[in-house]
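With one protein chain withheld, the remaining protein chains of the complex are depicted in position.
Right after this comes chain A.
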């Protein structure tokens, strides 16, 4: 029971962590919360589903969904947010909510509102560890999440583009003085954050099903995790996502499954009140 809940929590937490990365990365370069990120998660899952209906091999369908998610995030930024660079952040927030509602309706119009299950090559297989049976798809989720985090870590700290993304989050006007095209850095950030968000949607598709409003709660949880981890702090978002998933899972298992979402929101409120900079915070020091 304890270990079952722990595994469930880690799986859920992996998804939240992947979602949180998108919020935090976008915050880093634009200082706003992209409330349409949940719809990137939904969009990626739907595109994979659609590709599978066309008899695309499963790995290609997954990859297609991830790429579609990246494209969706990229287009969102180019078409809307980029045109609002000098607008008050509140306007961007409202634009994001508008995009989010639009995309939910668009998905419903194209694919309908009936939840559908994405296929997974692993869903009906288990792995036995000791006397525990663990669903192989869960293991798949955990492994992919770890992989994504490693790749992201390498990208951010070992490539010049990753360093440019970090620089843009610290002082975007100075990045231009380095000869860096800040708009390109922002595009790259959106594309990566969105690809990771879409991957999260595709990974849950076989378990929690795919439907137009699936991004709402996942978005809220990812957002909660990014606040917990300290907005803008990528490793913080990863750890906080995992933590949130585990806490929720134990709350559901040992209190009642009805309280699962309430627990997340209580944590969000608590953090906003007690530690608004997040558990791991973010240090900004600049001598002038």
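Here are some notes:
The rule is short, and it goes like this: a contact is a pair of C-beta atoms (placed from the backbone, for glycine too) under 8 Å apart; a residue touches a chain by one contact, two chains touch by 3 or more; residues count from 1.
In this section, contacts and distances are computed from a predicted model.
For the omitted chain of this complex, the UniProt record lists the protein as "ABC transporter ATP-binding protein", which is one of "Septum site-determining protein MinD", "NAD(P)/FAD-dependent oxidoreductase", "Carbon-monoxide dehydrogenase large subunit" or "ABC transporter ATP-binding protein".
Listed residues A:108, A:166 or A:213: the one in touch with the omitted chain is A:166.
Residue A:180 is the one among A:180, A:214 or A:252 that touches the chain not shown. Panel shows chain A; residues 160, 163-164, 166-167, 170-171, 173-182, 283-288 of it touch the chain omitted from the view.
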